[in-house]
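Every protein chain except one is present and positioned as in the full complex.
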Amino acid sequence: MSAPQYRKAVAYALAAGLGLSLAACSTKSDDAATDANGKVTITVDCQPVGTEKDLLANWNADVAAFQKDNPDITIKSVSVGQQCNNPPDFTARLAGGTMTDVFYGYMTDLSQVLDSGQAMDITEYANKDTVPTFDSIDPALTKVFTDGGKLYALPVKNYSMGLVYNKTLFQKAGLDPASPPKTWAEVRTAAKKIADADKGAAGYAEYSAGNTGGWHFTAELYSQGGQVLSEDGKKADFNNALGKQVLQNLKDMRYGDNSMGTRQLLQWGDLLTNAAAGKVGMFVGAPDATQAIVSQFKGKYEDWAVAPLPGQDGLAKSTLGGGEGYFFKKGLTPEQVKAGLKWVAYEKLTVGKGQFDYPRAKPQNYPVGVPQPLLFAPGTEAQKAEVELRKANANVDPAIYALFENQQLPIKGEPTNAQAIYAVLDSAMSGVLTNPNANIDELLKTAETKVNQLLAAGS
Amino acid sequence: MAQESGTRTLVSQAQLRRGRGRIVYWTLLATIILGFTLVFLGPLYWMVTGALKSGTEIAQTPPTLWPQHPETDNYVNAWHDLNLAKLLFNTFYYAIGAVLFQLILDTAAAYALSKLRPALGNVILGAMLATLMIPAMVLIVPQYVTVIDLPIVHVNLLDSPFAIWLPLVANAFNIFLLKRFFDSIPEDLMAAASVDGAGPLRTLWSIILPMSRPILGVVSIFAVTYVWKDFLWPKLVMPSAETRTVSVGIEAFSRGTSMNEIVAASVIAAIPTVIIFLIFQRNIMSGLTAGSVKG
């Protein structure tokens, strides 16, 4: 009996001593990590949920295949919801120490994971032996997960935002799906036409709740060439002509043209639900949003395409980028870390396996040809192999993504303190989208004061 | 119903039987029945039929009263995707445990405070009642940190039902209700029991408890309702998908599931309790009526 179990037993006995017989069972089983035969067991989260039938089946098949190749390793998958990292749940798991041995997180989560004291330094384990493609991974990505020269996570996804649009609605509105809008003015015109052609649809849809509004404000501000915080990160830097332009564009569409639909205060799932129902003409998103629309919200991938992010005159000056990785829980044995790295490498970083198993995904209701996740550095073997395999198995017209892929915009990361700042900016977004008399200058000024207060308080 | 025997209330019976009073009464009755049905049953009807409609029909203006092409897909999908059976089981499991823990521990404590009156009893009672004015929200963070790592024993109660059961025992309102009720049991009865040589436990078991059925019923109903209605605490202490309660589970899924499926899940989740309520409504109503604090 391990120490925690012993303690648990004491606690149960205590409760039972109070006069109750308990048939309770704890759901947490702390299996011995390595048994006598040298078998290693690791728990891994972010298993797809039941609604994503193909993805779940793929994952389970991968686990079986991986275990067959590595008879010493047992993978226990845990599903933590559609959004593997829903901030409050993620925080709760970190605080409670209930995350899995190998756990999923965003690039912006590193400091929070370090704060919780739950992160394992994997520098000495992560190399070509455990992760065959390790040297091909874009160094910029490993750098994001590095703190003080130590690596804490293995990147598994890297995205940048573009303009996601519905080709079917484009056609219906007499627009050419092959030449999507390149500027915000063109977005506005197209949105108007779509809303006119289909009364139930929003020509352009936008988030304004659950911190996603602030996230998109940031992306759109980047498209204008702006930044959320000043270079030194000490002051808000969006209360200017660029920030105003972002909100003005939205206001014009929402109340000038009435082309954004009546329902606002949308967050991630709300917008994608509407999109999957064919009620959204355009929205700002990463190319993988089309995958979520299809696999989670039961939309049709034939409807969707992705273009580079528009800007005020010409394409966006830069776009918002981010990504995900797998962290390792502190206190794992070296065998467990190695096993975990091997699994992540197999599922996420091997061309032809796991997320790169394009031949398998091709006949499934899943778009192949999406130019993401950009994990491997350009010019490396892995990158070339990935591109080739993707092209060979594409089930969507690659021309659709060509625009996005050929026009690599400069990528900017998220600001420090991203979630807290997004919460403030949500307010500006919801203001401009729900109040016809909203005063943009007021909204930005308030948000600026709020962000500066936040930064000054050093939260 | 007890009241129909003709107990005098605000307006006298006689007044309602005569001329104008009679007309007013019947008009009022009809209005109330119609109004209440619309207000309380109407939304439920809307919910049940809404989940039968397609996405396009839901968005239609004006809304349709009856689904044109009823489809049960939403219900079937909701049942499977959300694993509603498990969520419902969890919720009932937590509720029953909460009732047992509260009944046993709080009754014992209230009995001690009311009848045995041990030294410092009043201080303890005061300290308990002082928590009446402290909303759960004030304590949510330190309570959460405590549950993650219980002092002295260092046990992590996350995902364990004890994280719901034990904090609910610390319910000052229950202690207050029970103690008040026990206080009203005459001292003579206790003395009589004493004469017969009954110890405190015997007295509690064979004299006090049988008399206290109504108040125990009330405490149980409150306990079940509380677990049923609580949201943030179970959301925090039951982070795993397998241990969630119905409300938390539905909310967690709402962020990535279509609206109609969520509504269908809401309907299914409501069915078992509504059925239980309809079966036991007489007991629940009379329990609440007979047992609640006398004003």
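So that you can tell them apart, the chains are marked A and B in the order they are listed, and the count of residues begins at 1 in each.
One rule holds in what follows: contacts are C-beta pairs under 8 Å (C-beta built on N, C-alpha and C of every residue); 3 or more make two chains touch, one makes a residue touch a chain.
We adopt the following convention: contacts and distances are computed from a predicted model.
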item	value
Protein name as given in UniProt for the chain not displayed, "Sugar ABC transporter permease", "Fe-S cluster assembly protein SufB", "Stage V sporulation protein AE" or "Outer membrane lipoprotein-sorting protein"	"Sugar ABC transporter permease"
Contact with the hidden chain (one of B:Leu52, B:Val99 or B:Ile175)	B:Ile175
Selected residue (touches chain absent from view) among A:Asn60, A:Asn127, A:Ser230 or A:Gln453	A:Gln453
Interface with the unshown chain - residue positions in chain B	1-4, 7-13, 16, 28-29, 32-33, 36-37, 39-41, 43-44, 46-47, 50, 58-63, 91, 104-106, 108-109, 111-113, 116-119, 121, 124, 127-128, 131-147, 150-151, 166-167, 169-170, 173, 175, 191, 194-195, 197-201, 225, 228-229, 231-232, 236, 246-248, 250-251, 254, 259, 262-263, 265-267, 269-270, 273-274, 277-278, 281, 284-285, 288-290, 292-295
Chain not shown, touching residues in chain A	18-19, 87-88, 91-92, 95, 112, 114-117, 208-211, 262-267, 270, 419-420, 423-424, 426-427, 430-431, 433-435, 443, 446, 449-450, 453-454, 456-459
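Note that only the chains that are shown with their structure count from here on.
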item	value
Chain A contact footprint on chain B (complex, rising order)	55-56, 59, 77, 80-81, 83, 97, 100-101, 104-105, 108, 144-145, 148, 150, 153-156, 158-162, 166, 236, 239-243, 252-259
Partner chain B, residues of chain A touching it in the complex	4, 7-8, 10-11, 14-15, 18-20, 24, 26-28, 49-51, 78-83, 86, 89, 92-93, 95-98, 200, 210, 267-269, 272-273, 276-277, 279, 296-298
